[in-house]
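One structure, pasted below without further comment.
Only one protein chain is missing; all other protein chains are in place.
Chain IDs A, B and C follow the sequence of writing; residue 1 opens each chain.
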Amino acid sequence: MKSHTVDRKIMWGDLDSLGIVFYPRFYEWMDASGHLFFEAIGLTIGDMWLRRKILFGLVETSCRYQRPGRYHDEIRITTHVDALTEKTATLKHSIADRSSGALLVDGYEKRICLDVSDPDNFRAMDIPDDIMAVLRDVMTG
Amino acid sequence: MKSHTVDRKIMWGDLDSLGIVFYPRFYEWMDASGHLFFEAIGLTIGDMWLRRKILFGLVETSCRYQRPGRYHDEIRITTHVDALTEKTATLKHSIADRSSGALLVDGYEKRICLDVSDPDNFRAMDIPDDIMAVLRDVMTG
Amino acid sequence: MKSHTVDRKIMWGDLDSLGIVFYPRFYEWMDASGHLFFEAIGLTIGDMWLRRKILFGLVETSCRYQRPGRYHDEIRITTHVDALTEKTATLKHSIADRSSGALLVDGYEKRICLDVSDPDNFRAMDIPDDIMAVLRDVMTG
Partner (left out) sequence: MKSHTVDRKIMWGDLDSLGIVFYPRFYEWMDASGHLFFEAIGLTIGDMWLRRKILFGLVETSCRYQRPGRYHDEIRITTHVDALTEKTATLKHSIADRSSGALLVDGYEKRICLDVSDPDNFRAMDIPDDIMAVLRDVMTG
């Protein structure tokens, strides 16, 4: 698996007064798709957070808006690992119209490996070898 | 006026399972602060959208996350115009803890001037001279 | 068709600091399911709002919470028409865990037929006969 896709439908509650998607929704969908991506490659929250006290926190996110999304449009969010460093993984997400294939938004989330064993003080850490192996594998396909 | 500030309190509904702000909320706050910024400099939605059919749509947004925000923290969002081109205006937002002054997040919204007279087909347009004058004025302070 | 179902997965961004669904999300899902229900019975927004300037606005909503929803639970939202009057339609929604069938939440939306041709002044109106016929049909199965 190199990329992972999630389909959804744009709902009334996602729209603003212009009848187009209110842009923070795109980030909500990217976040959700990132979680499903991690789950699909076996890096589950249950294992990572609850057992090992590791989470991927955020360094930076960004989106570029190409086309507005409208009421009940069917969209597809495609996620892949775009870059890896010792401590960070960058996920790229593209959000496209399912019928036309036209790109609505492309964005990324740069995430950093955190030791969250102390809930009041998260600390950056090197990505553990076994997790890095999975991420490298999925990045290179 | 060179910059505009908005104060708010982080609420329970803004938090995720780690007890820190779910990151799309920061974009919601930046969007809201952008609207209040435009209103404060006299570029109201009522005048721009309803009368002149002009809006500033989105080209690109981005955030860098420095520190997590937590329950009932008092935060201050400071907004200013960072760059102007013929068709675009970039707003920078910094979100800081009010008591310590520590930066939580800094981000920007690059917006493009749109003719929205046809609701199904927004078209990019040069920023009208009177609006550009206001934006230049506020950018240079 | 008497009832309509929508499946979804509870995502990280739906949760609060306790790791359970932040309750306004249930209303977002009921609203979305209501729109999909109306679409499924042929009462589309395109036809109702854009062509006939009719919408079903809100009179009252309510939810009872039976069980918390948690990370990546698969849920099913089932929607049906529970009551009709000259001007109002009440949709009932039940939200259940898909694997166990256990009820998480049941709620309703009482909606009133509105003439929205004047965007600044919505007026209650009798449900048109053709729309009432569809709703009666779907209520009685």
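Heads up, the rule we're going with is that a residue touches a chain if its C-beta (ideal position, glycine included) is under 8 Å from a C-beta of that chain, and two chains touch if they have at least 3 such contacts.
Only a predicted model underlies this, so the values are computations on that prediction, with no experimental measurement involved.
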Requested in this report: Check the whole complex and report which displayed chains the hidden chain contacts.
Outcome: A, B, C
Requested in this report: Have a look at A:Gly13, A:Gly42 or A:Pro128 and name the one touching the chain we're not showing.
Outcome: A:Gly13
**Report entry** Candidate in contact with the missing chain, chosen from C:Ser3, C:Thr44 or C:Thr61
**Finding:** C:Thr61
Requested in this report: Can you list, in ascending order, the chain A residues touching the missing chain?
Outcome: 12-13, 15-19, 22, 24, 71
Report summary line: Note that chain C touches the chain not displayed via residues 18-19, 22-25, 27-28, 31, 55, 57-65, 68, 116, 119, 122
Report task. For the chain that got dropped from the picture, name the residues of chain B it touches. Result -> 9, 11-13, 28, 31-32, 35-36, 39, 45, 71-72
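In the analysis below, only the chains that are shown with their structure count from here on.
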Report summary line: Expressed in whole Å, how far the mean CA point of chain A lies from that of chain C is 29
Requested in this report: Go ahead and note the Å separation of the Cα centroids belonging to chain B and chain C.
Outcome: 33
Query - CA centroid of chain A to CA centroid of chain B, Å - result: 23
Report summary line: Residues of chain B that touch two or more other chains sit at 18-19, 22, 24
